[in-house]
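Here the complex is missing a single protein chain, while all its other protein chains stay put.
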């Protein structure tokens, strides 16, 4: 690690050099149904997805408890409806429950009206299970629309965690004048177990399925890079994938390693967003796709 | 391996911490024909599949014999019809022959009538080759329908092995009142050589083909996780893939390693199912995909 | 390596336990054009393919010369027409030139008349370049039809090398009575550099491109398995892929390793086929896809 690299100006609690969050997307049945409606007819595919809320979450809660780590679980409304006890267990263990849409439909491509329905139904289902409305959001399929930031801010959400254009959280101006903002806690595809572990014929023909050694090496390498250059490391695991014994075991050991890194602040995504609110960052405008000279061309 | 993790309450024979089964799906020609009917015109593709029942099974039987391991071979009826001597050799070596459909057509998507034909023709073909009807079933393409559990129980099957929603075998209530049940011995995609080794242009464009070192590392890692947390490890190999010398050699060495693990009970899938029958587990209802609040929404 | 495994009864020259052949498919431009005719419009794609006959072959010939290894180059007629000097250089270096069709069109799917045209035009183009007609054949895309064995025998070919249903060469009865036969020297997808190294957008979206360390580990592992159980190891490299410096370097080192194995007979595919002719194997009938009981229903 070179000493001539400047740390980011973002100030983390306790003088940490970077933050790390172990987050979970509890897609369950909805993940497959949204991708391929015919998956409804397959007991096998549904059982593959059910493993997450019925078995995987329980194992992950035990791991987080042993490690003393607080996390965020992004739960589609349909998962909350089908497995309310699981969602209550997550909340009872002290973790954050956040909105992940209702039926895991990707927002980009929906009308604004459809987006609102999916968003609000997601919050309703979580509130029905836990008694509390979520203040965090992550777009299904990590596919945020341009309209959602304002819809989230209008509903009192503190943060979104679906964009990929920075290493650090930032404040997004969802209107025109900076008076209404939303914290963005960025993610990235390399910090996702889906891309490493998922194989479902006709649904995600990813593969070959990687070893947990490979996945953890990828995540660790990015964390080391963030320790070198500064930043915020947000890992996403899916309980139907990483709840499996071999992967859970590798994750448990890896969490132990990260806990031993003195320069890393481990927190839930909501805690990171709340901290980002204290950083007085100037709000950023939504980016444009039209360069000025296009008027000439 | 942490000592603070509670073992599963499932009791395995001899006080073993977990069970392990080396099972085989002998798809042969049917595996390619069901995926792409035009494969019938390709001598090369058919020869790729034929390798399983003609060469691969023979090598695997020798390996299992040297290791003293009893296994289960899931055999499509078409394989039994085209290669009856192979199926008889498997049975003569003391292994279990189980139903894997007739023409390797995935049940989810068929009508109930079509499912019945495929199921019964599969059992008929096995009985014609070996004189015995199978009591175990695994869905072609690991794609069980919702109707098959009851169809299997009605025909006296002891178990299915196509679902993915638990680490342990369980008892499934195929009716309404728990009076008719079927044992489920779960599998998972990470414990399948197909996903690691198969490449057939236009049929399965998986790949790149992994080394046997990679595949065995994946399977070993999951077994270690199951030894840590408890569970049942069911590996599936395809003789047309894992019967190849390099892979068979790696499998033979790996079986040797597993035999040396004192806390692992190695058994056929049928033996695991029969043991599960003794565990007095309350039967589980088939899961629903409709949450209660959908009446409101 | 266990000593309790019986070697194959096939007798290799000099008492070798197995045979190994380093063969090359010189697809060049035809490989991409047959897969996607529009590739004709892309200078980049054509240059990717041209690398084989213009640069890759030259490097490989030097490597084989330094190693003293004789090989077989399967050359589509179109490659021979576009690069006749390259083909003459291969022949002048003492290697076998064999037929790989004309335009790299997969035979399975063509009419018999079309297959004959592709086959004969391939031989014509090679004869035009080298003065000799080939006696060996490998189907483009490794996709042999059911008709080609007889077409090849009728034209005096000694062998085909496109099937995958054995570890050893065998004699195929191309007629009904064993009076007309063809030697088959089997191949397999795991012993192919295409599957490990090729990436061409819209043509073969394989990938991610593997390291030569990975590819050689795969090939070495299969060779070790064949040394353990007996057999015939036929590797296929494509000069447009494995002619690249890093891969060629790894191949050169690997060839050196194999030359140091005292139990391995290294030969061209034609030499292996000629040796197989001396083994008095009973000819095999072409396999059927219709089981006898299908008459019953």
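Which chain is which? They are A, B and C, in the order written, and residues in each are numbered from 1.
Please note the rule applied: a contact is a pair of C-beta atoms (placed from the backbone, for glycine too) under 8 Å apart; a residue touches a chain by one contact, two chains touch by 3 or more.
Just so you know, these numbers come straight off a predicted model, no measurement behind them.
Participant: List the neighbours, among the chains on screen, of the chain that has been left out.
Facilitator: Looking at the entire complex, the absent chain's contacts are A, C.
Participant: Which of A:225, A:256 or A:283 touches the chain that is not shown?
Facilitator: With A:225, A:256 or A:283 as choices, the missing chain is touched by A:225.
Participant: Tell me which residue among A:125, A:141, A:158 or A:250 touches the hidden chain in the full complex.
Facilitator: Going through A:125, A:141, A:158 or A:250 one by one, A:141 is the residue touching the chain not shown.
Participant: Hey, which of C:178, C:246 or C:292 is the one touching the hidden chain?
Facilitator: Answering carefully, the residue with contact to the hidden chain is C:246.
Participant: Tell me, which residues in subunit C touch the chain that this view leaves out?
Facilitator: Residues in contact with the chain left out: 29, 33, 38, 40-48, 50-51, 54-55, 59, 62, 66, 78, 80-82, 121, 124-125, 128, 197, 199-201, 205, 207-213, 244-250, 252.
Participant: Using the touch rule from the top, list residues of subunit A that touch the missing partner.
Facilitator: Residues touching the hidden chain, for subunit A, are 2, 4-5, 108-109, 139, 141-146, 148-149, 162-167, 186, 188-190, 195-196, 205-208, 210, 214, 217-218, 221-226, 228-229, 231, 286-289, 291-294, 297.
The rule is simple: only the chains that are shown with their structure count from here on.
Participant: Assuming subunit B simply isn't there, give the groups of remaining chains that still touch in a chain of contacts.
Facilitator: Once subunit B drops out of the picture, we get A | C.
Participant: Measuring centre to centre with C-alpha atoms, which chain is farthest from subunit A?
Facilitator: C
Participant: Using CA atom averages as chain centres, what separation in Å is found between subunit A and subunit C?
Facilitator: Roughly 48 Å separates the two chain centres.
Participant: Quick check: how many Å separate the C-alpha centres of subunit B and subunit C?
Facilitator: Those two chain centres are 34 Å apart.
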